[in-house]
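One structure is given here, and the rest of the page talks about it.
A single protein chain has been omitted from the complex, and every remaining protein chain is retained in its original position.
Chain nomenclature is as follows: A and B, assigned in order of appearance, with residue numbering initiated at 1 for each chain independently.
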Amino acid sequence: MLEIRSATKSFGDVLAVDQVSLRVEPGQMVGVIGRSGAGKSSLLRLVNRLVSATSGDILFEGRSISGLSGQDLRAWRARCAMIFQQFNLVNRLDVITNVLIGRIGTAGTLPVMFKHFSTHERGMAAAALDRLDLLPQALQRADTLSGGQQQRVAIARALIQNPKLILADEPIASLDPRNARLVMEALRTINKEDRMTVICNLHTLDAARAYCDRIVGMAQGRLVFDGAPEALTPAVIQEIYGGADDETVDESLTSTIVARHRVAGTAEPRVVQSAH
Amino acid sequence: MTMRAETAGKLPASTHSERISAFEEHYRSARNLKRLWTTLYGALFLAALVGSILVSDFSITGLLIGLPKAWNYIAGTLPSLSLSNFWADLADWYWGINYWLRLLVETILMGFVGTALGGIVALFLCFPASRNLIDNTAIYFVSRRLLEFFRTVPELVFALIFVFALGLGPFAGVLAIAVHTAGSLGKLFAEVNENIDPRPIEGVRAAGGSWAMIMRLAVVPQALPNYASYGLLRFEINVRGASALGIVGAGGIGQDLYVAIRQFEYTDISAIMLLLIATTAIIDITCETIRHRLIGQDLTTGH
């Protein structure tokens, strides 16, 4: 069980995460929604310890992970696998080696320097790729794959980490609707079949509604909503997405509104079609 | 948006002629400033020129006397080859070919071993010398200064020191090349590292990789083609450099060239120089082909 106790992260004067407290039970699939810059990404990075909290504490199965360092920190990172918006694969390595990177958290330094992995580890990587329908591409270079395939390689990498928890940071924001659906379905299957806890940052309400058991809304670094998808009323959505502009948010238009925010904010707009 | 708001606020306040005169005023001051800089640079340049001529005893008469002398010297090194007796003349010119070829092989080997050893050291030093890969400022600072020291002290000075410490011969020369190469390649490698895509680094770190693993799996695969390309370029330079190290007794063909020049064995000078030119040309062309293939490969399968 993951427990975040009033975690705060500031970058200079900017409060990215502001006193967030959250408990996630094993086997849940949690969608974190909010506008760009609401602190969703920083929250996941705090859990994986890619960044350290300014104050507050994070506990996993009763043990604090805030003070971990060295080998313990690496082991913790291996236990909570991370999936990124831009996949973060090593382009010039082949797919199977990219998946095997999932094993380095517990591996010795010398074998890794020679990219040596045991037969058992290679078997795990091959099985994970097979599960995601990517076994035929195992020996291709990662950058020859499409975006959706690359994200599935990243999921395979996460799987062979034997994680207790998967953190997915905008896994579908760079994908077209069809690939986005494939990736979300893969995450949902892992959640259901392996009883894996998944925390997933999403821009779009419809994807969150379609795939998650529980939705957490963030705005300006604060937790503003925590509940079942059905509890997302127009007023709540207004609070999460409306922000300071006081523009009216019509739920039937969430996808387009999200797309418009992305035009104003960062990358290219993507509209994720809901799966039902 | 803000820019438009500013100009929109200003526009109605000024008339057409006011704007033209304002522009001319601005243009005039910009032009004057530019003229000032040009004059300043010109004056600096002239001062440097006059100073240099004074200090280096350079004079037109010196040039007029010196250039024909230099030309006569170079012309004098050329052998007399006759068509009727061509092969015998050639054999006479290249009387020492076996010995010279041996020295040439030694020169190339010196360049190779020096580049390889220096490259290995550079490979170890380039990661702590890359700003994006190291958090510890002290380590970064020390590795940067060390690389700077290695490449700023002239190779020949290292050669003089190593000849004193290790005795005459190619070993001293190779060490001098290696130290200088470690400095220059280390700096270039670090620059390559600083320009790589940071996302794979984050990916490997998030999977639980240690610092060494991140370097091996996220940094090296991206930077390797550039390392190889710079290494080959350095090899070309080092073979040239190795040919001069013999002058201070550090091995290679330079030693024999030095003797030939000092003892005025004219045709030997041209014979050895032509050998050197041919060797470096062959190495240059070979390395250039390999480098183009390395980079071409990257362009077709990478992005």
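Observations, loosely collected:
Methods note: a residue touches a chain if its C-beta (ideal position, glycine included) is under 8 Å from a C-beta of that chain, and two chains touch if they have at least 3 such contacts.
By our rule, contacts and distances are computed from a predicted model.
Missing from the rendering is one chain, named in UniProt as "Phosphonate ABC transporter, permease protein PhnE" (options: "Phosphonate ABC transporter, permease protein PhnE", "2-oxoisovalerate dehydrogenase subunit alpha", "Lipopolysaccharide kinase (Kdo/WaaP) family protein" or "Cytochrome C oxidase subunit IV family protein").
For the chain left out of this panel, the touching residue among B:L36, B:L81 or B:A281 is B:A281. Only one of A:L145, A:I160, A:L182 or A:I237 touches the chain withheld from this view, namely A:I160.
Summary of contacts with the chain left out: across B:L123, B:V142, B:L156 or B:L294, the touching residue is B:L156.
Interface residues of subunit A with the unshown chain, by the touch rule above, are 96, 119-120, 122-128, 130, 135, 138-139, 159-160, 162, 164, 194-196.
Interface with the hidden chain, as seen from subunit B, comprises residues 48-49, 51-58, 62, 66, 69-70, 72-74, 106, 109-110, 112-113, 116, 149, 152-154, 156-157, 160-162, 164-166, 169-171, 173-174, 240-241, 243-244, 247-248, 251, 254, 257-258, 261-262, 264, 269, 273, 276-281, 284.
Operating definition for what follows: only the chains that are shown with their structure count from here on.
Per-chain Cα centroids separate subunit A from subunit B by 46 Å. Taken together, the subunit B residues at the contact with subunit A in this complex read 197, 199-200, 202-210, 212-213, 216-218, 221-222, 224, 301-303.
Subunit A meets subunit B in the complex at residues 48, 50, 74-78, 81-82, 84, 86-93, 97, 101-102, 104-107, 109, 112-113, 115, 141, 143-144, 154, 157, 161.
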